[in-house]
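Heads up, one of the protein chains got dropped from this complex, but the rest are sitting where they should.
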Amino acid sequence: MKRVFLVVLLVTVLAVLAGCAPPDQSQPAADPTLQTAVIQNKGSDTMVNLALAWAEAYQEINPQVRISVTGGGTGTGIAALINGTVDLANASREIKAEEMKAALANGSEPVEFIAARDAIAVIVNLHNPVSELTLQQVADIYSGKINNWSEVGGEDRPIVRLSRETNSGTHVYFLEEVLRMGIAGDKTLFSTDTLLLPSSEGIIVEVRDNPNAIGYDGLGYVVPEVKVIALGRSAHEPYILPSAATVAQGSYPISRDLYIYTVGQPTGATLSYLQWILSTDGQNIVIALGFVPIASP
Amino acid sequence: MKIFISQLFDKERLITRLIASAGYSAILFVLLIFYFLISEGLPALGEVSLHSLLGTRWYPIEEYYGLLPLISGSLMVTLGATAIAMPIGIGTAVFIAEVAPRWAREILKPLVEVLGGLPSVVLGLIGFLILSPALRVNLNLATGLTAFTGSLLLAAISIPTIISVAEDALDSVPRSYRDAALALGATEWQTIWRVTLPAARSGVLTAGMLGVGRAIGETMTVMMVTGNAPVLANSLRMLFMPARTMTATIAAEMGEVARGSVHYHVLFLIGIGLFMISLVVNVTASAVVFRQRKRSERILS
Partner (left out) sequence: MNTSQQRNLIQKAGFGMLSVVALLTVLPIVLVVGYIFYQGLPAISFEFLTGLPREGMRAGGILPAIVGTIYLTIGTAIFSVPLGVAAAIYLSEYAQDNLLTRLIRLAIINLAGIPSVVYGLFGLGLFVLFLNFGTSLLAGSLTLSIMTLPVIISTAEEALRAVPQSFRVVSISLGATRWQTIRRIVLPESLPGIITGVILGLERAAGETAPILFTVAAFFLPRLPDSPFDASMALPYHLFVISTQVPGMPLKLQYGTALVLLCFVLGMNLLATTIRSRARAKRQW
């Protein structure tokens, strides 16, 4: 019995050692067109589902290409790009000057592609009577000046603010374009009691269940179980709901481009993949997931 | 023949050396971990002033590195967890060791082991989907993602540790103590309360400390249910508000930072803090056990 144990243990270990050994070193050296190409893709959580859908559809037509997709936030993706561990970095904001500097210092120049557009929807619980807010009101809610729904025409309930984590491009965009109204040098910050949820889905779930909550998320994430707020640039201007059309027209106030960055000009499999993303096929997936395509129809 | 023996001894010596170095490796790993934390974390002290590290705002993308909200968040969640887990854990340990009939013990012990083995994400999932909405509705809170929600789940995580250590401590109380108490006419309850528990006091205390250590280091569950708002917890009321712990901060932000940045160094600094806390907790706990063993040896000899 004991011997059986030992033998089993030994065989497993050996089998695994054999299995784990790098399969063959010849792979990268041989003819590149016939070989499997691996594309590493990392970054924005807003884009991760889009990136997943692209990767899946593309691998169906091109089975020799293997694409690995990881989220984690825009900052994560760009950091990985700088460290040289990925081929494509998805970003829901433009690369920052200091990130650009760090990349150049590492000897690589990031190249930017606009891959899709996205509206940021402000969402509340379905039972919340509030359905429109001005940008100023949203800013005041998040900076902690407004703390009760009754101050913006709702019920007497405390406001629970939900935000993405600070590594999210959406968080940074929301800080700059909503809380600070795009004013450079403005030092307004999120109220400290803002809940920082690690993911977009966490925000949706909490908003769906909690009548006190307010959250923001990429339009692609919004589900019917939450209510989307119509936003006005000011109290005198019309309140607009986010949609592909209002984003394309530019009438919805908070929308932005979604980017993909590469290290240097892309070549080979990475280039073909990028071209496909920007093609009609790739952009149809953008529409299917609730984002706004770059070449607005 | 002579050659054969010398070969044998060489092999013997080689093996002895190998085994000894495996034994020393534990020290090596602790030093290695400490070295890496220090080398990546200490630069933070040069880059961020102590004044701002002791600030009350944590917002690293705008270079606010105040650690107090995170420290107080961790303390708050751990305090809550301890307050729940200590009585339940020690009570269950007493029940298993002193009161339960054999069949109940046979059921309880494996179940507690199961609890110890539940992956923290699974608990987090349950906490996020079921516990937190239930707490919001029943306690009429603004949100169910609070320090208290984290405390409840952390209590569940630290209870198995507390039970097993406390049970060991109770088991090691000599049978004769109990017999003496019972012979003097004490009830079983009085024996437990006045004799067995006090005799196992230090072991039970150790159990509690190890439970605290387990709770303060837990990451995923906490990250999923406490809301992660870096608010300074300055009153007990804050137990029912969102909180952000040191561990969750590392887990949520480490992936994003560029190697060598200030933010990266500060996160490692938090790691040093966690390492020191576990060091203190464990060294104290083992010192207590050690002393107790010495004492009981003295008594028995």
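For reference, chains read A and B in written order, and residue numbers begin at 1 within each chain.
In this section, a contact is a pair of C-beta atoms (placed from the backbone, for glycine too) under 8 Å apart; a residue touches a chain by one contact, two chains touch by 3 or more.
Just so you know, these numbers come straight off a predicted model, no measurement behind them.
The chain that is not drawn here is touched, among residues B:L45, B:I88 or B:V262, by B:I88.
Only one of A:E56, A:E155, A:D186 or A:E237 touches the absent chain when the whole complex is considered: A:E56. In the full complex, subunit A touches the omitted chain through residues 2, 5-6, 12-13, 16-17, 20-23, 45, 48-49, 52-53, 55-56, 59, 66, 68-72, 85, 197-202, 204, 220-221, 223.
Subunit B meets the missing chain through residues 8-9, 11-12, 15-16, 18-20, 22-27, 29-30, 32-33, 36-37, 40, 87-89, 91-92, 94-96, 99-100, 104, 107-108, 110-115, 117-126, 128-130, 156, 159, 163, 187-190, 192-193, 210, 213, 216-220, 224, 247, 250-251, 254-255, 259, 267-268, 271, 274-275, 278-279, 281-283, 285-286.
Quick note on the criterion: only the chains that are shown with their structure count from here on.
Every residue of subunit A that touches subunit B in the complex is listed here, in rising order: 72-73, 75-76, 79, 82-83, 99, 102, 158, 160, 165-167, 171-172, 187, 189-190, 192-198, 202, 205-206, 209-210, 212-213.
Every residue of subunit B that touches subunit A in the complex is listed here, in rising order: 56-57, 59-62, 64, 69, 128-129, 133, 136, 142-145, 223-224, 227-232, 241-242, 244, 252-253, 255-259.
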